[in-house]
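Here it is, the structure in full.
For this view, one protein chain was removed and the others were kept in their places.
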Amino acid sequence: MGMIGGGKNAFIGAVHRIAANMDGLIELVCGAFSSTPDNARESGKALFLPDDRIYLSYEEMLDKESRLPADKKMDFVVIVTPNHLHFAPAMLALEKGFHVVLDKPMTFSLDEAKQLQKKVEDTGLLLCLTHTYSGYPLVKQARQMIKDGTFGKIRKVYVEYPQGWLSRLSEKDGSKQAEWRTDPKRSGKSGAMGDIGTHAAHLAEYISGLKISQLCADLSIMVPGRALDDDGNVLLRFDNGATGVLFASQVAAGEENPLKIRIYGELGGIEWAQQEPNTLLVKWLDQPTQVYRAGMGYLSAVAKHNTRTPGGHPEGYLEAFANLYRNFAITLMARIDGTTPPKEALDFPSVEDGIRGMAFIDNLIRSNESKEKWTTFTI
Amino acid sequence: MGMIGGGKNAFIGAVHRIAANMDGLIELVCGAFSSTPDNARESGKALFLPDDRIYLSYEEMLDKESRLPADKKMDFVVIVTPNHLHFAPAMLALEKGFHVVLDKPMTFSLDEAKQLQKKVEDTGLLLCLTHTYSGYPLVKQARQMIKDGTFGKIRKVYVEYPQGWLSRLSEKDGSKQAEWRTDPKRSGKSGAMGDIGTHAAHLAEYISGLKISQLCADLSIMVPGRALDDDGNVLLRFDNGATGVLFASQVAAGEENPLKIRIYGELGGIEWAQQEPNTLLVKWLDQPTQVYRAGMGYLSAVAKHNTRTPGGHPEGYLEAFANLYRNFAITLMARIDGTTPPKEALDFPSVEDGIRGMAFIDNLIRSNESKEKWTTFTI
Amino acid sequence: MGMIGGGKNAFIGAVHRIAANMDGLIELVCGAFSSTPDNARESGKALFLPDDRIYLSYEEMLDKESRLPADKKMDFVVIVTPNHLHFAPAMLALEKGFHVVLDKPMTFSLDEAKQLQKKVEDTGLLLCLTHTYSGYPLVKQARQMIKDGTFGKIRKVYVEYPQGWLSRLSEKDGSKQAEWRTDPKRSGKSGAMGDIGTHAAHLAEYISGLKISQLCADLSIMVPGRALDDDGNVLLRFDNGATGVLFASQVAAGEENPLKIRIYGELGGIEWAQQEPNTLLVKWLDQPTQVYRAGMGYLSAVAKHNTRTPGGHPEGYLEAFANLYRNFAITLMARIDGTTPPKEALDFPSVEDGIRGMAFIDNLIRSNESKEKWTTFTI
Partner (left out) sequence: MGMIGGGKNAFIGAVHRIAANMDGLIELVCGAFSSTPDNARESGKALFLPDDRIYLSYEEMLDKESRLPADKKMDFVVIVTPNHLHFAPAMLALEKGFHVVLDKPMTFSLDEAKQLQKKVEDTGLLLCLTHTYSGYPLVKQARQMIKDGTFGKIRKVYVEYPQGWLSRLSEKDGSKQAEWRTDPKRSGKSGAMGDIGTHAAHLAEYISGLKISQLCADLSIMVPGRALDDDGNVLLRFDNGATGVLFASQVAAGEENPLKIRIYGELGGIEWAQQEPNTLLVKWLDQPTQVYRAGMGYLSAVAKHNTRTPGGHPEGYLEAFANLYRNFAITLMARIDGTTPPKEALDFPSVEDGIRGMAFIDNLIRSNESKEKWTTFTI
């Protein structure tokens, strides 16, 4: 694995490295960690990389790595730069024949996303989009139960993601994280909704197996002086007739990262919350709620495949992240070996999820600017 | 106190009697419990009423009671009939000089509500509307903290009320509760939103101190064959610029009665859930969340006034209900005695709350039928 | 009902009155509320009692009431004085032919308890001991499930009751509650263990259906200057071979009233906590934990009998207390009417429970003073 971005002090780069390291399947062999040469070099050294695999630009890295012998060069590249710097390195990597792992939202614009999708189709290479929250074992359990028809037809989807960390104008106060995420030139059309609303929308579609067909958005800038939305409330309609609500905020003062989803069908439903991810509440008409727990023997094969510890030994965000990497690595190794990976491992977000995410942002912005109640979800 | 409605097996009638009994301030002295004479008589006997105070119609009761000497006749009447039978007995009671306690929603239509409001103003009598959930001590604590500016300007209000008890077509299956609540002739224009959406809206305005100024509704009938909405998602805008979400459902299969509210200001916020009403989470930017608990010494005067037990001795729904009755009774006794009641006791929902509740239903229905995103809240 | 003790500002007297009032089955008709005449009179007036039923001593009350005609005199007496003042009025009441409701611990000493037991047997009158916590519907559900053999043979009982309200020497600081409870002359041999340890022991035996056969106690006075234990840790052995732990404290600083019990059998177990009493966790080998909730249709008959509200409308401490009164009242009315009460109503703590509670205290003190590990539970 080679990394683009993720130099010293970059939060998400470190997370990617831990996730990739975790299962001993992936080795970091090179990187272009920063556009600042000193930062790039220091970051590479701190990661025990040899000098000749520390690159000063992604172009240099992709070029030189592509010329290395097959048993030496990296197998894939992970891109952990801000949103506006996803597209160019991803396209170049695919052109040079490298598989790609990409942070979400996939690109800066829907148009870029579509180009990337075409390139993936043309090259036949793998692209994994790190919608982390779909990596949790009990998320997969919930998805499986719904897919199996456990709850009958799905009627309701409530998904929420109220953070509080942008309650002040932190982007003017030296917070690097706040700076780029609230900057239209680096983040894209949307702030909070692009950053976390897309996670919520992905999770809703991933677990329910439904597609959003219409939406009605009310986005806000709650903190004066901010350039992008820091909050949004959205009504949803799904392709099977279910309805729902999605809300996300970065001004819910005092909240950390409580992504939460509830889905109800005719016979019961599920509730899952990211801050206590090892518990899945399964609800029933006329019978007591059941507390499904990660690591237990009664779970589905796909949930078990995505777990490393027995019940009561909590896994968390890093393990969910590592599940994406592990499934991607197993799939990639099978492809290299010419074998068929276990079907459980094929389950990681792809370029199609990236397209829907970018379209979600576009549709939200359109809806927000419209006086009409409903905006049809188009791609 | 005299009761209209609430015969044998009527859920809410029994709740009212328990709530009124609880503090020893109110005595049931007469009733017109049912339009079925046998039921009326049996109900009255089961409540230890003398035969001559068991009436066969509310007209008879109001007429005869109004002729009794002042020290014998009931002081006020409580009306616990289905929605379409609120208005007539309430008007007559006021005309006959009785104060009134009335279940919500206040009337069948907004027009009736306005007539009732006028009558209350003309007669100067007291009317208490039993929006139970505003009776909880920690609801009052939250309201007080927000009123005191503890969290700065309020930005967000999320209120939710997802029940599951109408997930099937129970109204065709012999459930009396389901029958009248889903019948437009008895419930009014709205089903779930009238029944529980109004509670959610009242709670949101009561705690936040804000008024809904615009709304955007998506109501549904999820169970085929049903005549009124059993589900609704609503975007809210408030008069101070805050935004919010209200959702309520009676088809969230497996849910009981989890009314929940979260409100966030610039500096922090609150979270309260009816199923664990003795806990109020108080959230802060940069500091740990605090767990406020009912009955504790650090609470505000109004929270303490509405509590009967020390910390850790849970109070519940009946005590919240009883708080409405107690505050009403204290206010009424003060009026009778010509004294001034303590200001904490003046806090019970009034005819104005009833007007806003009926208007909320009307505005919801209008919004639901509109293609426009926003409907202005009008009365 | 007549009341002995419970004058103004007495916490538990007010609780008893609310509990007795709640269901409209019991009316307070007289009282001897205080040994201070002014307090006695003011308390009676505040409770709307006529002057001639406000007595200045319990002797006067029992004497005068016993001479009233049957349809006027009180049916039973409730005694809510400190522990050292339970025995004398209870004995006199029984002698005068009144049924008795008595706060726990039943008496000042085991010897008094035995005399009371004999008197109850001799007179055939009813005695109800207010072990409140056994009145909760889900406590009864747990008991029923264990009785039905749901979990196989019981192996473990953990019961805990860590309060924090005596973390300081409050008895020297004007707290009336603290004063008498830490005073050997008024409380008896034990402080915390008599006050709340007895509740824990009663609950353990009540739910498990087992009897403590041996115990090993380590009691402490944690706050210097205090005269009675404010803390205790106890190992338990039960008559079927199960073992357990009981701990109770009044110096667990920051705790309110979190009585909690867990019981495990061969196949699963239960967990119930008083501060969230409407939830009962039911645990299983190899299957997800179930969340039983008060008011739901799947509960046992005895749980339903002891509930007033549907699921999700929380009941609390006062309703649990009221269940004792209601069951006592139903049983008493049946006796008066010569009918058979429903078996669910026969379930309230009796003089036998009081004997075991007093013996528990005696055995604890003996064990605490012994160097032997095990003390056999004797009565």
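Think of it as A, B and C in the order they're written, each chain with its own count starting at 1.
Convention: contacts are C-beta pairs under 8 Å (C-beta built on N, C-alpha and C of every residue); 3 or more make two chains touch, one makes a residue touch a chain.
No experiment lies behind these values; they were computed from the predicted model shown.
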Touching partners, among the displayed chains, of the absent chain: A, B, C
Residue of A:28, A:54 or A:154 in touch with the missing chain, whole complex considered: A:28
Option from C:89, C:194 or C:265 whose C-beta touches the chain left out: C:265
Of C:164, C:277, C:295 or C:316, the one touching the omitted chain in the full complex: C:164
Hidden partner interface residues of chain C, rising order: 151, 155-156, 158, 160, 162, 164, 167-168, 216, 218, 220, 222, 231, 233, 235-237, 243-245, 247, 249, 251-255, 262, 264-269, 283-285, 289, 370-374
Touching residues (missing chain, whole complex) on chain A: 11, 14-15, 17-18, 21-24, 28, 47-48, 163, 255-258, 274-278, 293, 295-296, 308-319
Hidden partner interface residues of chain B, rising order: 281-282, 286-293, 296-298
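The working rule: only the chains that are shown with their structure count from here on.
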Numbering shared by both copies at the chain C-chain A contact, with half separating same from different: same
Rounded Å distance, chain A centre to chain B centre (Cα mean): 43
Chain centre separation in whole Å, for chain C relative to chain A (CA means): 55
Numbers and ranges of chain A residues touching at least 2 other chains: 289
